[in-house]
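Partial view: only certain chains, each at its native spot in the assembly.
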Amino acid sequence: MGFLAAGIGAGIIAVGAGIGIGMIGKGATESIARQPEAAGDIRGAMLLTAVFIEGVALIGAIVCLLLALGIGQ
Amino acid sequence: MGFLAAGIGAGIIAVGAGIGIGMIGKGATESIARQPEAAGDIRGAMLLTAVFIEGVALIGAIVCLLLALGIGQ
Amino acid sequence: MGFLAAGIGAGIIAVGAGIGIGMIGKGATESIARQPEAAGDIRGAMLLTAVFIEGVALIGAIVCLLLALGIGQ
């Protein structure tokens, strides 16, 4: 069961990170195109929220690696 | 069953955090581009809501780590 | 069965809180950008609805922790 969870879980994590950071990235590129002189503030908000998502995704990735290597079973 | 839940649950949590913080991040970057002088207020609302989501996601992540390490079984 | 429910349930709760608070956060940042002088009223409505969602999510998180720790089984 752990192996099944590792693979599928890793996939769903990538979907989550992809949708989330994708929305942020799309919003950021369009916002810089609209207001190029606010690029610093926009890049700051972009990184701040992307890192929140990345953090959750990495915890999930660690869980999946633990399961894939059979640690804790 | 716990191992299966740990992996898949971690994935779904990442999806939840991704969609939620992604929407906030997209809204924030677009809002700063629209009204650069309100960047402080916007960043405040952004952080406040992102932390609400991050909190729920971290509780979920702790549940998943507990399950992955086989604690409480 | 309780362990399976704990992990998957925690994930779905994060999705619920993510979508809900994400929509509120997006709406709030865009609204502040549109009407910066109404930021107080907007932040009030934002917190009020976000707390409604957070409350339901926390009850669900408690249910999941109970299940993950095997209490009540």
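Odds and ends about this structure:
Per-chain numbering from 1; labels A, B and C assigned in written order.
Just so we're on the same page, contacts are C-beta pairs under 8 Å (C-beta built on N, C-alpha and C of every residue); 3 or more make two chains touch, one makes a residue touch a chain.
Values in this document were obtained by computation on a predicted structure and should not be read as measured data.
In this structure file the homo-oligomer totals 14 copies of one chain sequence, with 3 depicted.
By definition in this document, only the chains that are shown with their structure count from here on.
With centres defined as mean CA coordinates, subunit B is found 10 Å away from subunit A. Rounded to a whole number, the gap between the C-alpha centres of subunit A and subunit C is 19 angstrom. Subunit C has no residue in contact with two or more other chains.
The touching residues of subunit B, counted against subunit C in their complex, run 1-2, 4-6, 8-13, 15-24, 26-28, 30-32, 34-35, 37-38, 41-42, 44-46, 48-50, 52-53, 55-57, 59-60, 63-64, 66-67, 72-73.
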